[in-house]
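As you look at this complex, bear in mind that one protein chain is not there, while each of the others sits in place.
For reference, chains read A and B in written order, and residue numbers begin at 1 within each chain.
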Amino acid sequence: MSLSILTGLSGVGKSTVLEEAVLLSDKEYKVINYGDKMFEISKERNLVDSRDEMKEIDTATYKEVQGEAAEQIFELSKDENVILDTHATIKTPHGYIPGLPKWSIEQLSPDKIIMLHASADEIFERTQGDDRNREHKSVEGIEQYLNVSREMAAADAVLTGAYFQIIENPDGGAEKAAEKLVKTLKA
Amino acid sequence: MSLSILTGLSGVGKSTVLEEAVLLSDKEYKVINYGDKMFEISKERNLVDSRDEMKEIDTATYKEVQGEAAEQIFELSKDENVILDTHATIKTPHGYIPGLPKWSIEQLSPDKIIMLHASADEIFERTQGDDRNREHKSVEGIEQYLNVSREMAAADAVLTGAYFQIIENPDGGAEKAAEKLVKTLKA
Partner (left out) sequence: MSLSILTGLSGVGKSTVLEEAVLLSDKEYKVINYGDKMFEISKERNLVDSRDEMKEIDTATYKEVQGEAAEQIFELSKDENVILDTHATIKTPHGYIPGLPKWSIEQLSPDKIIMLHASADEIFERTQGDDRNREHKSVEGIEQYLNVSREMAAADAVLTGAYFQIIENPDGGAEKAAEKLVKTLKA
């Protein structure tokens, strides 16, 4: 059994490619969203009622929940082939937050870290006029976001020894990207 | 109380923006220079008399002083809002030295790592004819220096989970940069 982490900026087409890949593959994968798992744990602990309240959890508790989620996901990956859907970093007005800090990535100890990638130009085009992607204000900003994401994912690979795969998802290329994702997952 | 680390290449305008930010803010910040703190500790231990002698301390002792300084700064940050003025990396003729290696950054355990940034072209223009910035010999060299700085700061963020903020300080933009710095510090 294996654990692969799929990362990618919003607007890169992660959901589409992931759905396609799960259909294409003859293997069974359990897709887990890291944020969902953390929310589930936080609700069980009565820390929050709604997803919006996740932001208000204090840092120490947040890290604890993040580590606990990583532990549960790692346990699951012993019995099933898991794809963990998350981000290497999340851009906020106050800076980039590492999505897979040391205590999380070392606990997960993934086989592969995969970054779905598109050019800054394409991500800009795809996300304009979409309210969910307000962090993408300029091509230059997306360029930096892509760099920081790749850098944090590379550091995660060094911490764990995981394969670090970058898969291109250009306009009109979702199917080819999904095929490459399947090949990488099965390798 | 909080600990924010402010990094940036020489020539990026760190001192100016930092002074301005401290004036602009209604909060109290204690600004500590990492190099000053290390010199202070080294003098107390009779390792050196002058700042110039810091280069001659052997590596093992240097690392110890670096860790001790980090510990003292972390302790201070429990009682005061601290801004730590330092570099993510320092360029020397023999290579880039990480300014915040693992044992230092994990001991500091900062809330935020902030990188003051300008384009390689602008840093080149600002530093020509200035003897203190002899490491900036070409635009290409500064480009690489900026990349390595961002990469080491990104690795530091992964090790600690700290926010990693990049603030632009283009020509004539010091006040706007200071405002953004204040917002980031207070967030």
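The definition used in the following text is that contacts are C-beta pairs under 8 Å (C-beta built on N, C-alpha and C of every residue); 3 or more make two chains touch, one makes a residue touch a chain.
In this text the structure is predicted, and so the values were computed from the model without any measurement.
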Among B:1, B:31 or B:97, residue touching the chain not depicted: B:97
Contact footprint on chain B, counting only the chain that is left out: 59, 63, 89, 92-98, 100-103, 105, 144, 147-148, 151-152, 154-156, 158-159
Contact set of chain A toward the excluded chain (per top definition): 111-114, 150-151, 154-155, 157-166, 183-184, 187
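Here, only the chains that are shown with their structure count from here on.
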Chain A-chain B separation of Cα centroids, rounded to whole Å: 30
